[in-house]
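Just one protein chain is left out here, and the rest sit where they should.
Order as written gives the chain letters A, B and C; numbering starts at 1 within each chain.
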Amino acid sequence: MKKIIDYLKNEFNSYSKNIRITLMVLFALVAGFLIFGIQILFWGLGYTDMNNNFAMGIWIIGDLGLVALGGGAFFTGFILYIFRNDKLEPLINSTVLLGFMCYLFTFILLVFDIGQPLRAWFGYTYPNWGSHLMPQSMLTEVVWCLTLYFCVLCVELIPIALKHKILDSIPVLHYIGHYLHKLMWIMAAVGTFLSFFHQGSLGGGMWGVLYGKPTWFRPHYFFLAIVAATAGGTSFMLLIPKIAEKVMKKKVAPAESFQSLAKISGIMFIAYTIFRIYDIVVMSVKYVPLADRSFIDLWGGFFGIWLLVVELACCAGAIVLLNLKKFREQEKFLFYGVICGVVAVVFSKFDAVLHGFSVPNFPWKGFTGYFPTIQEWVVMLGSFATMALIYMWFAKYMPFFPHLEKEKHKEGGN
Amino acid sequence: MKKIDRKDFLKIAGGAIAGSAVGTVFSGAPFISLQWLVEWTQDQHVPSSGLEKYLKGVCEICPNKCSISVRMIGERAVKVETSNSGCPFGQTSLQMLYHPDRITTPLKNTGSKGRAKFTPVTWDEAIKDISSKINGIIKSGKNDRIASINKERNLSSELLDRMVNSIGSNHSYYEPTLDTLTAGAVGGMLDYNFDDADFILSFGARLLEGWGDSASISKSFSRWKERKVKFIQVDSVCTRTASAADEWVPIKPGTEIFVALGIANHLIKKKGMGSGAADFGAWSAIAGEYTPEAASRLTGVPAKKIEELADALSRAKSPVAVAGKGGKAISSSSAEIIAVYGLNTIVKSRSVTTKQNVNFAGAAPIQTAAKFLAESKKCAGFDEFVKTKNFDMLIVNGADPVYKSVYGKELAAKLEKSFVVAIMPLVNDTAAYADYVLPSITSFESKTAAGDPVVKPVDGAIHAGDAVLRIAKMVEGLQQSFQWKSYTDLIALTGKTAGAAGFSFKGDILKKQLADLKKALGDANYSLSLVPIEAPVVGDGDGLAFPYAMKVLGSETFSSGKLYVQINRETAKKHGICNNESLKIITEKGKVGSVKALLTDSVSPDTVAVPMGFGHKFYTRYAEDKGVNPREIMNDKIDPLTGTASWLVTRVKLS
Amino acid sequence: MIINYNNLQLILNCYSFEFCLKNTFKEIRSKLVKRSIVLITIPFIVFTYISFILFQKACDYGMNLQAKKMEPFNHKTHTEKYGATCETCHGYDENGRFKGIPTIAECTSCHDRKGPATSKDPAQPLKKPFLAKHKDTDKPWESFARQPDLVYFSHKVVMTAKFEDGRLKSRCGSCHGEKGMSTSNDKIKGKMLMGQCEDCHTALNLSNKCAVCHD
Partner (left out) sequence: MMKDMENKMKRRWGMAIDLDKCTGCGECAVSCAQENNLPIFEDDSDIPKKMTYLDVMRITNDRDAKFPDVKVAFIPKMCQQCEGNDPKNPQPPCVSVCPVVATDTGDDGVVSQIWSRCIGCRYCQVSCPYEARVFNWWKPKYEGSFKKSLNPDVSIASRGTIQKCTFCSHIWKKERDKAVMKGELDINAVLYTPACVSACPTGAMVFGDLNDPKSEVSRLARDNRAFRLVHTIDQKKPDEQKKFRAIKNFPNPKVYYLSSKQWIRDLMRFK
């Protein structure tokens, strides 16, 4: 026992000061996550600031954001394996891990978010499938597609884990890893197919079908969410290795990989912005007037129209910085560009949730405010902290960035 | 075959574990256990079932004694069926019956008073101690220092009155209700015939908020709608009644009486109407000063409107003018009640008659009693008693004077020094100061004129009348006048009424009160007026003990532990108050707080509308520490006729 | 975004797929793998079977809610010899509520506390020794088929539902099994599962909406 503690102490002290502070914050958040998580699971959702009007809060924003950003994994895999854009190969491991964690924590946050976590399995045993091929409830579709895609991501993750030098030395595992890797394009195809559905259903379809609510109701929301995920997700898949690069002070992937992914993301952002502008126009002239409201009146209250302004500004930023070669090739602007991309997509989810719920249902009621309680913040940030820790662990101990490995080999060879 | 080594063993074990897992999942056991886990962790309660039947009962929440039907499942009462003729207060009576905080054994105070720290004792012990205390007081010749306060007139209150009077004390009082107020001002209770009325003019009487016989008034109200009867509400706030009325005449707070006088003036001067009462002349001379124009200046109602009202009142076949501001909690000055009743007599309304309560006769007081009864003067009412008299012993029957009197704090100080007995089902603010709390039963547990009790009485609790009887039987000299075995023998004897004595206009009272009112309204230091309003079901505060009352309240009354007072937008702007701001309300008497401001144009300018019924210190776990009690700071000028502090107008400022 | 046609061609040729299949089979054929598979599969199957049986038994036991057998009762003699129907003892209250287990008072309406132990006259009420142990209000048996909580269910309505041609839609045995012909008081069913109700409803073309039974 003492040995372990000593080992951990030494390990901890071997890092630089900044890393140590970061680690302490992250572990504190994880501890808080455990404590408040138990409180929420055992004593109910009363401790949140959600209420009968503002029925979903920061956690569903987390879910939507994680799925949209994690959706970058499917799109990157799709480009790599199906379109055979081999430039992305050095980033794929990081991408798969990010996708896996995003989906895992989507599940975790969903379990916190439902009132009866012990009945969560009802989603599988009593699904609201309706009489058609497609499930009747978007949430049923979300549950099933998320589960299946999560399984796919697990399979995709296995070869990465098996590449570890200890595991790799076992012949059976080596072969399994090798062949799984070879079969990965099937996984990518299946994943793309599944991801297509649940991106659309969780991010957009789930809200777009609520025909009683003028803030959300629009049939094309499903597709808008898919485009948003492809655009923002790729930015996210670029952003995290970039940060890793900054932290590790090593080149984790060749520049052309980043450039290629940035270009894809930039092009998707053009598509997304056009779609989003079409969406706003159609909302204001067609769908919102159906409910006797005017589009601009829906933007009031605490959060206001700034959500939309920030979202569109970030979209514009991402388009300019990621598509123009002049900017893209400068490290700093590339970084700003992908941040813009991630913020744009996250704000589009803020817009769906914060704005959507704050709009009054009755003319005599005002806009509702929502201020997440400490429990909600800690559970959400704690799960992000866990994700960060897992990613850090992989980056340190796993053959995570093939480029880095290659470099190391070269150094060793010399 | 190779030998099984450690690696192979691991493989077998792995296969076995995986196999068990799969088998377990497919057997369905995990799902069933999860279901059980859900039921167990959530404490899923299934109500026990039984044979369903409906029993007739009497709702005794208020003195009107509506008959209701109670749905029974086995021995449990589960629902009050009023079939469109009940009131919300009656619906809560099951919550009273099964209240978890009901006391089931006599409680004796241990420790200092006002803390509600009690230990249970037996009935015999409690009765013996109480009666020996009474005997001691009689022996020391202080018979008139025993007093009683009742909630309302019913069997047990008449019995308690009789006991206190027989001992030789005049001091038996009732909480201020419409009946006690009108009895003081007019000389008897007023019996309104709302069903036949064709014009209703209400001066701040919130008819639909618990005023009077609320069940029958709601029925009359729907009939007015069908018969197109004009119902006009004169009020300073847009209350529920004002908004449900055909017309709302907004006035400045506290000035209802000037509207009444303006109408009277118009009727006397222009229509030549009058009354044959003895001192009508003196009164009408004072009223003569309030021409519609003068009244208009004071009230803010256009003179033409006042004339219109007067015309409509005189034109109607059976008009009713109603006084008594408030809903369940009622207050009004005697001048105002007289003025409004005066309107009825001037237009010779057939729909308003007077009557009087009659106690059951045949008391045989103890020998020394007559002397005390002659010597000590009975106060005009409850607040006057609380303010002026001292006592050695107070018996409280269901009432809550500490909470409901504007002199609550003074009373609490007096209670600390005297011997207090409280007879009630739930410990309230007054019972917290009691030496003994005796548990009484609720309406569904007692035998009534309608028949047997609906449910068996809670173990340990007895009828308040029985408690009084048991005490009286132990008091020396009272035995022969309390020979009944149980309260059931008295059901037929109580609740009797008779015609009232003559009515007098009492011009001097009017003159004095008008002067006071004008002075108060002109107070520049305190520039706002406090108007009490009532929330549904909570009423004057008794309803707050029942958790379902909270289900009715909206965010405009009480939300997240804060009481909301309504303030006009213009006024708020003038005083620099913004919406949701925390405020303290200050009067000459003191301050209460904090409350939150709700800016709305539905109250008149310079008015603070404060909900009543909140701010209990001790009144079950559901009513404690909720909001503030505005009575603490309200106008405490005592009306000489009603003996009650009237809320004519309370001038306040905010901070 | 650049579609590489050469690569696409490779995919279409199933190059990689074929390649990996070939290699996989080669490996599977190797002894090492074969032995491992046997070692893992056999305990897997055995334990799947054992745990499945075990836990299903446990569930059944739990679902029966441990009904206690208090007094023996022979349904068969009652129905065959004396022509009693189910409703004779398990009837309805005045308000349509199902009475369930009869009380001793209902037994003594046929049996007698004081009558002879044996008699040749079938109309003669016989003395039953166990009656002496109980009061008239006792119910010395326990329910063997329980409706789950939170279900609204009216026996009377089900038992009176008829087809167009006047046949009854259900008999007692539809849900409770041929209890009337049993000689023991063994359990027939534990808690009735919702699926059983739903199956009948579907078969008889009745509504299966949630609120039909739940509230």
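In this text, a contact is a pair of C-beta atoms (placed from the backbone, for glycine too) under 8 Å apart; a residue touches a chain by one contact, two chains touch by 3 or more.
Treat the numbers as computed from the prediction; the structure is a model and nothing was measured.
Peer 1: Wait, the hidden chain, what does it touch out of the ones we have here?
Peer 2: Displayed chains contacted by the hidden chain, ordered by label: A, B, C.
Peer 1: If I consider the whole complex, including the chain that's not displayed, which of B:Ala29, B:Val80 or B:Leu583 touches that chain?
Peer 2: B:Val80
Peer 1: With the full complex in mind, choose from B:Ala244, B:Ile286 or B:Ala520 the residue touching the hidden chain.
Peer 2: Result: among the candidates, B:Ala244 touches the missing chain.
Peer 1: From the list A:Phe122, A:Phe223, A:Tyr336 or A:Phe367, pick the residue that touches the absent chain.
Peer 2: Considering the complete complex, A:Phe122 is the one touching the chain left out.
Peer 1: Which residue from B:Ala29, B:Cys62, B:Leu94 or B:Leu583 sits in contact with the chain not drawn here?
Peer 2: Of these options, the touching residue for the absent chain is B:Leu94.
Peer 1: For the chain that got dropped from the picture, name the residues of chain B it touches.
Peer 2: The list for chain B reads 38-39, 42-50, 73, 76-88, 91-92, 94-95, 97-100, 102, 208-209, 214-215, 218-219, 221-222, 225, 238-244, 248, 250, 536-537, 547-556, 558-561, 568-570, 600-605, 622, 626.
Peer 1: Tell me which stretches of chain A touch the chain missing from the display.
Peer 2: Where chain A meets the chain not shown: residues 43-46, 48, 50-56, 113-116, 119-120, 122-123, 126-128, 130, 136-140, 142-143, 206, 209-213, 217, 286-287, 290-294, 297, 357, 361-364, 368.
Peer 1: Taking the full complex into account, what residues of chain C touch the chain not shown?
Peer 2: Those residues of chain C that touch the unshown chain are 92, 94-96, 149-150, 152-154, 156-158, 160-162, 164, 169-170, 197, 201, 205-207, 209-215.
One rule holds for everything that comes next: only the chains that are shown with their structure count from here on.
Peer 1: For which pair of chains is the number of C-beta contacts greatest?
Peer 2: B-C
Peer 1: How many Å are there between the centre of chain A and the centre of chain B, using C-alpha atoms for each centre?
Peer 2: Taking the average C-alpha coordinate of chain A and of chain B, the gap between them is 59 Å.
Peer 1: With centres defined as the mean C-alpha position, give me the chain A-chain C separation in Å.
Peer 2: From the centre of chain A to the centre of chain C is 46 Å.
Peer 1: Averaging over Cα atoms per chain, report the distance between chain B and chain C in Å.
Peer 2: From the centre of chain B to the centre of chain C is 57 Å.
Peer 1: Would you tell me which residues of chain B are touching chain C in their complex?
Peer 2: Touching chain C from chain B are residues 2, 8, 11-24, 26-29, 32, 36, 44, 46, 51-52.
Peer 1: Could you list, by residue number, the parts of chain B that touch chain A in their complex?
Peer 2: 31, 34, 37-38, 41-42
Peer 1: In the complex of these two chains, what residues of chain A are touching chain B?
Peer 2: Result: residues 116, 118-119, 121, 125 of chain A touch chain B.
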